[in-house]
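Here it is, the structure in full.
All protein chains but one are shown at their positions in the complex.
Note that the chains are named A and B in the order they appear, and that numbering of residues resets to 1 at the start of each chain.
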Amino acid sequence: MTEVERHGFDVVVVGAGGAGLRAAIEAREHGKRTAIICKSLFGKAHTVMAEGGIAASMGNVNDQDNWQVHFRDTMRGGKFLNHWRMAELHAKEAPERVWELETWGALFDRTKDGKISQRNFGGHEYPRLAHVGDRTGLELIRTLQQKVVSLQQEDFREHGDYEARIKVFQEYTVTRVLKDGDRVSGVFGYQRESGRFFVIEAPAVVLATGGIGKSFKVTSNSWEYTGDGHALALLAGASLINMEFVQFHPTGMVWPPSVKGILVTESVRGDGGVLRNSDGKRFMFEYIPDVFREKYAETEEEGDRWYQDQANNRRPPELLPRDEVARAINSEVKAGRGTPHGGVFLDVSTRLPAEEIRRRLPSMHHQFKELADVDITAEPMEVGPTCHYVMGGVEVDPDTASSCVPGLFAAGEVAGGMHGSNRLGGNSLSDLLVFGRRAGLHAAQYAEAAQEDRPLVEQEQIDAAAEEALAPFSAEGGENPYGLHQELQQSMNDLVGIIRREGEMEEALQRLAVLRERAVNAGVEGHRQFNPGWHLALDLRNMLLVSECVARAALEREESRGGHTREDHPTMAAEWRRVLLACSLADKPVPGEGAIVLQRKANPAIREDLLGLFGVDELKKYLTEDELPGAEADLPPQRADTDAEKKSENGAEH
Amino acid sequence: MTTETRPPEAADSTGRGVHSPGRAAIAQRHLRLDRWWLPQVMTAAGLLLFIGYSTWRAFFGLHTSYAAPYVSPFYSPCLAANCPKMDGGADWALFGGWWSLSPALIVLIFPLGFRLTCYYYRKAYYRSFWSSPPACAVAEPHAKYSGETRFPLILQNIHRYFFYVAIPVAGILTWDAILGFRDPQGHWGHMGLGTLVLLVNVSLIWAYTASCHSCRHIVGGRLRHFSKHPVRYRMWTWVSKLNARHMQLAWASLFSVGLADLYVYLLASGAFSDPRFF
Partner (left out) sequence: MSYEATFRVWRGDAEGGELTDFQVEVNDGEVVLDVVHRIQATQAPDLAVRWNCKAGKCGSCSAEINGRPRLMCMTRMSTLPPDETVTITPMRTFPVLRDLVTDVGFNYQKAREIPSFIPPQGVKPGEYRMQQEDVNRSQEFRKCIECFLCQNTCHVVRDHEENKPAFAGPRFLMRVAELDMHPLDAAADSGLDRKATAQEEHGLGYCNITKCCTEVCPEGIKITDNALIPLKERAVDRKYDPLVWLGSKIGLRRG
């Protein structure tokens, strides 16, 4: 019998980024004993990397803004693949979530009349992003962290114990979600510091683990982004949707090599920065797609005027949604018009006075100065696309954030559906807050209902999880986990990157199958106490699972949309908009074959009144004839379902 | 990891400071490779030089403290009856005739106190004279440390009263500099090198005084809402700009006051005569 540290809670939140902390705060405020588990120290989560801001239609800078406009922008950004209900809830609730932060001590930048200032961002019609310079994520995480501390102080006053109702388990890693029958019964994992195992029994588990970027070589994501929550959900029986949509942020650093991928905030462009190729040309004007043609400036003069007068001019194409800009940069570099280090120039130095750059973009100034020895007030930056965000994630109910596994909830980047095929900048932080809160609320309610009949943790599952976690110490193959990880990253970057081709993705799937075999033999040296080699060996399982989801779904989707671009299917197909690709774990993985099966599901039809927010001409670009308002009663969901069954078997074979 | 603090180990433990039990067992007190001691040595040397010079001048400089129309800043205001006659200057015999020591001692106590309790000088001498700490991440030699929590160092908190006094003192030095626009006979409208020396000195004294952290607090730092006090906010912004240069101003004004005194001494002792501009 495995010896474990045991705890009992009502709600366990896995992940202490924006979504996790917001969920934990909500669960605790509903009186539930809540545990927060994080791989890093408390307050270090990847949310700190978010720079630009939180999108919320408060209308502080332009009073034309409202939730409908935000909803519209979000749907357009996601190429209408978004779950309409999530986009609706998100747009409606974001302002409240931002205002609430102020009551917890957040200090956003201000407008002249003392309100929260809002900035322009790609894909947002009006200035909408609440921000603090270019360190908004830090402000968000610190505010939530300090709110947790204030709840702990409250508990201390009442119970004499800071951790009476909310406890942070920092530097703990979850490797398995435990189940009692169909229901969630808790989590199993190890303590990084000592290597000892722990079990937290709880009827409700909220996954808020963020993304999967560490499966790619060039990424803006930190080491934590190994797709843990995605994999935990799969292993617990939930499904993932939209995994083929991976956002490549157009502007990551390209030089020096050791910082390749680190993010250059979109605010640089929002505040006037322009993209040029090695000929000095502002090439984005060449890359405005038809669906956005009317919304963007056609001349440099008009684009430049927009910064001063947004009512009478159209915005410059540098502010197109991220997928468009990333692809454009990719094409320029491929056409041989790139910079010496394989990027393009992003120049703000000729656009704003040095003092203003330092004031508006302090951390960018700092980052380039310190890491690349480039003074952005005097010279252009070199930038290129970097893996930034996964739109796909756990398939959840929009209102409750619950997955199809009772007691398992997901919020933030690990949840899917909200952003469709492409996320707008700034919609991530608001997503964390809106759905973090909802996940916490519904997890608390679920835990309340389960109070009478709490699920039990079976010893067998603990033993199995412990055996799995200890396997790397007895592996005989002696594969180096660091080497395997590098091979995985290289494969994903080369074969399932920005531009995808059928043959390459098939090759990727073959390589992944081989890597999975080899990962079983990943061995580690030393002992269990703070052993990064061991930690990586365990993370490999998760990265391999999610990478397979990405590759398999990308191979299946034969169109180009948002964060998924197929060279062999370059256009967007309205039929495909109605299809969601859902990944779940294969019952019995066959060696050399996939561990994941794909299923086609129907994308729910958008509610009539929400469709009414768009012009019919615009809808025609995205929807099929029979989906357009006024068309005959829809039957498409059923049709897509039957289609799905037919196709799903093929899916597993690719 | 836990979020608890480990209780301090008992006093009989094997080491203290960076050698306390539980910390990484590294024998060296520090691992710095740079010349971390250099700034401390320079600071100490600079301060000692000034202390030596000013002590000598304060005790024995009375007869070379005035060379019309210039007065040494060490001797102004001059508050005892044994002061030299300064035409139009601040020789107010407030202390009467019983004071037989150098009158500089009466008045120097104020600038001395101002600088002694100054936030910059505190850093300078805590580091260079007290080794508390000798430099960042270099272990200090003391077994106990209570900082400024108790007597006598808690008195550092009276800095702002010295600041209040420093203002009239700077005012008097300004008047002394203005008196420098006379010739040795007392006629206005003239200027010599000494006038320039006094002017530069008094400007630096003012800049140092205005850049003081207490001043910054008093003019605006203590406010919660700058937006409700636009004038004080503007002043605070200026003082803050000066305050960022407080260290440089502390040194510059220290040297300038010494040089101004030296200049008067050289004139009064007849080493050379003041070059007159007009």
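Annotations for the structure displayed:
Here is the rule we go by: contacts are C-beta pairs under 8 Å (C-beta built on N, C-alpha and C of every residue); 3 or more make two chains touch, one makes a residue touch a chain.
Note that the structure is a prediction, hence the values are computed from the model and not measured.
The shown chains contacted by the absent chain are A, B, with contact judged over the whole complex. Only one of A:Thr2, A:Thr400, A:Gln445 or A:Asn480 touches the absent chain when the whole complex is considered: A:Asn480.
The missing chain, though absent from the display, is touched by one residue of A:Glu125, A:Glu224 or A:Asp431; that residue is A:Glu224.
Set against the missing chain, the residues B:Phe50, B:Tyr126 or B:Trp238 yield one that touches it, B:Tyr126.
Contact residues of chain A toward the unshown chain are 40-44, 46, 48-49, 58, 95-96, 99-100, 102-105, 107, 109-110, 113-115, 132-133, 135, 138-139, 142, 146-147, 149-150, 152-153, 156, 162, 193, 222-224, 255-259, 262-263, 363, 366-367, 370-373, 480-483, 524-527, 529-534.
Seen from chain B, the chain kept out of the figure touches residues 1-6, 8-9, 16-18, 20, 22-26, 30-34, 119, 122-123, 126-127, 132-133, 136-140, 142, 144-150, 153-154, 157-160, 213-214, 216-217, 221-227, 233, 243-244.
One rule holds for everything that comes next: only the chains that are shown with their structure count from here on.
Centroids of chain A and chain B (each the mean of its C-alpha atoms) stand 56 Å apart.
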